[in-house]
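Single-structure report; data block below.
Omission of a single protein chain aside, the complex is shown with its protein chains in their original locations.
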Amino acid sequence: MELTYTPEEQEFRTEARAFIAENLPPALAAKVKGGKRLSKADYELWHARLQTRNWLAWHWPVEYGGPGWTPVQKHIFDEEMIAAGAPRIIPFGVNMLGPVLIRFGTPEQKAHWLPRILSGEDWWCQGYSEPGSGSDLASLRTRAVRHGGHYIVNGQKTWTTLGHHANMMFCLVRTDPDAKPQEGISFLLIDMTSPGIEVRPIVTLDGEHEVNEVFLTDVRVPVENLVGEENKGWTCAKYLLGFERTGIAGVAFSKAAFSHLKRVARETRKDGRPLADDPLFAARMARLEIDLMAMDIFNLRMIAAAAQGHAPGPEASLLKIKGTEVRQEASDLIRRALGPYAMPFLPEALDEGWNGEPVGPGYANPAASQYFNLRKSSIYGGSNEIQKNIYAKLALGL
Amino acid sequence: MELTYTPEEQEFRTEARAFIAENLPPALAAKVKGGKRLSKADYELWHARLQTRNWLAWHWPVEYGGPGWTPVQKHIFDEEMIAAGAPRIIPFGVNMLGPVLIRFGTPEQKAHWLPRILSGEDWWCQGYSEPGSGSDLASLRTRAVRHGGHYIVNGQKTWTTLGHHANMMFCLVRTDPDAKPQEGISFLLIDMTSPGIEVRPIVTLDGEHEVNEVFLTDVRVPVENLVGEENKGWTCAKYLLGFERTGIAGVAFSKAAFSHLKRVARETRKDGRPLADDPLFAARMARLEIDLMAMDIFNLRMIAAAAQGHAPGPEASLLKIKGTEVRQEASDLIRRALGPYAMPFLPEALDEGWNGEPVGPGYANPAASQYFNLRKSSIYGGSNEIQKNIYAKLALGL
Amino acid sequence: MDFTLSEERRMLADTAARFLADRYDIATRHRAAAAPEGFDRKLWAEMADLGLIGALVPPEAGGFGGAGEDVALVFEHLGRALVVEPFLASGILGLWPLVRAGESDLVEAVIAGRTLVALAHGEPESRYAVHEVATRANEGDGWRLTGRKSVVINGDSADLLVVSARVSGDLDAPEGLALFLVDPAAPGVTRRGYGTVEGGRAAEITLDSAPARPLGEPGQAFALIEEAIGRGTLALAAEAVGLMEVCKDTTLDYLKTRKQFGKPLGAFQALQHRMVEMVLEIEQARSAVMLAAGTHQADRLTRERNVAAAKHLTGRVGRRVAEEAIQLHGGIAMTWEYPMSHYAKRLVMLDHLLGDTDHHLDRFIRLGREGGAA
Partner (left out) sequence: MDFTLSEERRMLADTAARFLADRYDIATRHRAAAAPEGFDRKLWAEMADLGLIGALVPPEAGGFGGAGEDVALVFEHLGRALVVEPFLASGILGLWPLVRAGESDLVEAVIAGRTLVALAHGEPESRYAVHEVATRANEGDGWRLTGRKSVVINGDSADLLVVSARVSGDLDAPEGLALFLVDPAAPGVTRRGYGTVEGGRAAEITLDSAPARPLGEPGQAFALIEEAIGRGTLALAAEAVGLMEVCKDTTLDYLKTRKQFGKPLGAFQALQHRMVEMVLEIEQARSAVMLAAGTHQADRLTRERNVAAAKHLTGRVGRRVAEEAIQLHGGIAMTWEYPMSHYAKRLVMLDHLLGDTDHHLDRFIRLGREGGAA
């Protein structure tokens, strides 16, 4: 057993850190760390910077433009990005659709779409969830009927993250309504500027707009935009969900949140002393830190196994559950730490360029909102209940 | 809303306390409080003392020898008994079978059996659970076949508490194997001295013998010992389970355990100070105390409702769950409080008359054992999982 | 022992429930919250007319209630309807010192909803401590106050401020505290109002030699401040029970109607058990509030310790109920559009008002030691 990184891996970390320091604008890092809203341009800038070194598409084979990183290198880069306050990589094109096209796409589809993902020409969103199909994805109802060279698509998608930025959507549609739920589904690429598409914002309980409803009315999609075989879209969907599980524990995010918590607890006073010295609060923090340390190792065990060529197993479900619990707990403790100053909320202070006077410490403003926003993490990407069902079935044989 | 007792109720409490002080031998109270083993004679003595004032059969109508107490009076007497260290009333005859006979028995059965319960002439045990039927009581298999004036009974019962003291057992048996599980069951009274009955001890994980297996081989039971109609025994069983729910929360036991915990935490030292002053331990105790205070009120709400004539509803299931959780938590904290001295275990020190030198404080010896023994409380009498099923169905309509 | 409501209280409960059901739907609530003052003066006046403020004040002071049970009853109903009108600020925290100081004209105006009063007590460094006050009061040409008060609930729109200040003693001494009436329009008073995350309003208030009139004997106000805050704490614990009830009912409805994998969510045993656990914890929290309400007229230690227990437990249970209610729903409960999400938010944020679960656990322990328990 060896818990340290090899010299090569440590060297890679140094290189990654230097690259990020050079390429990530300090103002952008400050926005990320301060919990401000990011614009579409912010994400595009960071994607473009990464792509200057072929470091955007981590999961793509080298021949398609991937960097050829090991699982450990991906983990290291992820840690460094998050520690530095880089925007997250928007996963829909590069981490979700890309691998699906590489695996299931025609040569023409690959040649056309993959370079546009890397260049940022397309912003993709995901058309999976529907109002009637939450955890039960296979019950989706959006219909696609073939007429000559087109599919005519009708239906409604929801929880479409950043769909208001997207010009393209990959979408699961039902092409055979008489088949069993998981059969009769197809995987389509849909131009968001097509007539018949309407994107409506969903405002979440933190008052923010990040997700959308997408209404599709008689939308015409060329048959060339079918990925894989007709009625076999579930295969693509499952493959994609497997990729979504990389980095599923979000350890680096939790580490960043924990550092922030430590700062808040040091700077906040209770009974005239730092809150970090309060026995009950210190115990809450220590329990969380221990959970986080253990999860870090648990996550590294998975990464090391992947580096040895083992496919990610059902343990990913366990990491998803614990990862969201730890991250939610960190956001809960930050909120608690702030005491009364968790109450004031100035939505305008989340905007770029706002330079009014904060109420209480500058970092207090987004804290409660972030706590509420993070409730989503145990719901989306396969809710924690679904993860438990999966693990019980696949790993425990129940 | 009025949280205090009426003057009459307070007077009753004084009377109850005085009666107990006069009738409970101090040596017996010391045994109970010290967690020593109680003998059959200990229980019999206390039953007999209670019966001198008709205070044994709380749930029986006055005409059968009950005291005619209100639910509040029962609650008060229960609190006083437990606070004083009285042995518990063994429920099988007086609290379980008695009400069933009063409701379903023939005049002859009542005339014969009820006085013998009050006099202590019979010690009853319960023949419900079987090795194959845990929470799923209706799946029981013990067969009774009628031959002339007798049933011939074959099968096996388990978890028979204090069955080794009993001369009689009330028993659920299957009289119609072809009927649905809950039909075809009958309620029989079985003489434990009959040929074909063997009682084998079950030693529990604390090393004690309190429960038993009972094997029945061609046991002849006179048909006069059938209670209610043949194949309608489930009606009696359900009625009895309703009675078992009285005092289900065990609040008085938890209060006694909490007082004991306070003493242990005051007398135990950590870092040179009483453990009760340690912030983490004090927080554990306070959370438990608050849960207990709330449960006390929750329980009183049920009692007050019963006093106004409302039948006990599904809330009894909630009280059972919370009651066992609180009591188990108290036993857990007592064990923790003792530190290394929770380890030593001298089984002989639980015997009456042992006067060796304890290891560590005198109260340390039974603490860990009691913690393990109390694991049973969330399993028997309808496990907490069954209670949740019941409540979800009956109260929530799920 | 009797847990039923008296005839008077049953009438009060019916009045509140009927008015809120008829006149205070979620759209009205959101409109009120979005108004500049963060509530609706007209609705406030109507609620005052119905007696919902008067119910919080004892008869001898001009009200017709004022017992712990009245406070709990009113606030549980306010919680059920997610009312944003300033009951905590002007019905309890600001009003109670006036009641105890015998300011009968002011009390009457507040009960009638004509005057809005708020308590300015917390400070940037004091967190939830009742006794930590740095704001100074100096006597000279009348009394003058200097200091900063923070997160003063409804402090931005109050017509009158009740302000705590120190006439003597160290920063954290219970001795030497005083309460004053301050006109927010007076010279030396600066208010900065803002919204709070769950839809209320509060203010940062700076006092720079602001003129003030003492309430009672300056230096002796600790007991009164503690009493007002204890009363407010009871109110919030009761409000939490009302909020939890709605979260529970909404979730239960959703489990019965929403279908996944071909059956209602409520058919899944894992969710059933979690739902039962939620109900059980709510009943425990309700019981703790009943205890605190029913002993609110008892001696200080009993009263304050039971209030601390209730706030601790409603905080602990409240977080769990809010999180479980959202989780059992899934995404829909993450949306602004779904009313329950606002209940869950308020439920969590109550932990930041007048002391969180840890503060009250600590207080429960300390009060127990003072009383010789533990």
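A, B and C label the chains in the order they appear, each numbered from 1.
By definition in this document, a residue touches a chain if its C-beta (ideal position, glycine included) is under 8 Å from a C-beta of that chain, and two chains touch if they have at least 3 such contacts.
All figures in this text were calculated on a predicted structure; none of them were measured in a lab.
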{"item": "Residue, one of A:L56, A:L216 or A:L318, that touches the chain absent here", "value": "A:L318"}
{"item": "Option from B:W69, B:Y239 or B:Y380 whose C-beta touches the chain left out", "value": "B:Y380"}
{"item": "Of A:A83, A:V199, A:L241 or A:A392, the residue in touch with the unshown chain", "value": "A:A392"}
{"item": "Residue numbers in subunit B that touch the chain omitted from display", "value": "129, 133-136, 139, 158-159, 202-205, 207, 268-272, 278, 280-281, 284, 332, 335-336, 338-346, 359-360, 368-369, 371-372, 375-376, 378-380, 383-385, 388"}
{"item": "Where the unshown chain meets subunit C, residue by residue", "value": "268-270, 272-273"}
{"item": "Hidden partner chain, residues of subunit A it touches", "value": "1-6, 9, 72, 262, 265, 276, 282-283, 285-287, 289-291, 293-298, 300-301, 303-305, 307-308, 315, 317-318, 321-322, 385, 388-389, 391-392, 395-398"}
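Methods note: only the chains that are shown with their structure count from here on.
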{"item": "Averaged-CA centre spacing for the pair subunit B and subunit A, given as whole angstrom", "value": "54"}
{"item": "Whole-Å gap between the CA centroids of subunit A and subunit C", "value": "38"}
{"item": "Subunit C residues counted as touching two or more neighbouring chains", "value": "361-362"}
{"item": "Residues of subunit B engaged with two or more neighbouring chains", "value": "283"}
